[in-house]
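Please read the structure below before turning to the comments.
The complex appears here without one of its protein chains, the remainder shown in place.
Let's look at chain A:
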Amino acid sequence: MDFDLSDDHRLLRSTVRDFAEQEIAPVAEELDRTKAFPYELVRRLGELNLMGIPFPEEVGGAGADTLAYAIAVEELARIDSSVAITLCAHTSLGTQPIYLFGSPEQRAEWLPKLTAGELLGAFGLTEPEAGSDAGNVQTRATLDGGEWVVDGAKQFITNAGTEISGCVVITAQTGTDERGRKEISNILVPNGTPGYEQGTPYRKMGWNASDTRPLTFTDCRVPEENLVGPRGDGFKQFLRVLDIGRIGVAAMGVGLAQGALDEALKYAKERKAFGQQISKFQAIQAKLADVATEIAAARLLTYHAAFLKDQRRDFSLVAAQAKLKTGRLAVRATEEAVQIHGGYGYIEEYPVCRFYRDAKILTIGEGTDEVQQMVIARALGA
């Protein structure tokens, strides 16, 4: 066993940390307050090859591994979850299905621009009637004269409605199989296709600078070749995409918890009460110690999932465990950080206030805690 990061991973971590602290931290509060999408930051992340970390250089990616991806996401989330989820949803959800299942033509058309961060990718799975029960897809796509005609609606989709959104890969019912079961397939719909509309952004609790919208498809026609992978493989494909996505979201939880701890520790050393630093009170120390310990455990679990994926071994169980552990930890760590800040933690001038609002989604998005428990229990044979 080797717990040391390689020199490349260490340098990547310190580079992304510097970038996040120097370029993102100064604008994070304003982006959140004004709910402004971070176009300039995304452009710069693209320049640093961070918008396509785990994809090979042949398709325009950085050719790095999943561990590098997790480390970069972690360092971004330590400062700003909106920027982190924009990169994360773009990479693991938007670009991934085209990379994994796309035809050579689809890959050649989309991957270079996506991995460079010139365009953003999105993944449209969730629907009004299909969240945790993602197989209950109501959106339909029927073949008509060499084109798929898509009708339906998607809910809560990240990255689909920005000025640089390139395309969305959606799940749709494309018919029924010979046993009468729903046939689900993935279809790529470029932004700008008539009949594909992005609704107004949601008013969210957090992730305010990220783009989340409902999507509608009304008599929306795309060429037959926009099918992603074999017809009827949609269910299998989205499970695979979500498995990979969990590693990224787990890294977000680790990073957010670490950011909360760092802010809480700094504040506890500055703030005085009863004539001494509050960091000297045992009750505050217990919170800091517990959170630091939980982060250490959660980080190992997350890196283990990344390691297994990089070794081309089965990582689904560990990724689900990491996702479950880190989401809960982010909620707890940010709550403790607010508590340590007292009333100031409830005021937006302190980053922990934003961190607290940004944390909750991590027990819901990309599979709720209850869904992770289901996945884990199934793997246990329960």
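Brief remarks follow.
The criterion applied here is as follows: a residue touches a chain if its C-beta (ideal position, glycine included) is under 8 Å from a C-beta of that chain, and two chains touch if they have at least 3 such contacts; residues count from 1.
Just so it is clear, contacts and distances are computed from a predicted model.
Protein name for the hidden chain, per its UniProt entry and selected from "Phosphate transport system permease protein PstA", "Aspartyl/glutamyl-tRNA(Asn/Gln) amidotransferase subunit C", "DNA mismatch repair protein MutL" or "Electron transfer flavoprotein small subunit": "Electron transfer flavoprotein small subunit".
Considering A:Glu47, A:Asp177 or A:Glu224, the position touching the chain not shown turns out to be A:Glu47 (whole complex). Among A:Thr15, A:Gln138 or A:Gln373, only A:Thr15 touches the chain left out of the display. Considering the complete assembly, chain A touches the hidden chain via residues 7-8, 10-12, 14-15, 18-19, 47-50, 53, 57, 62-64, 68, 72.
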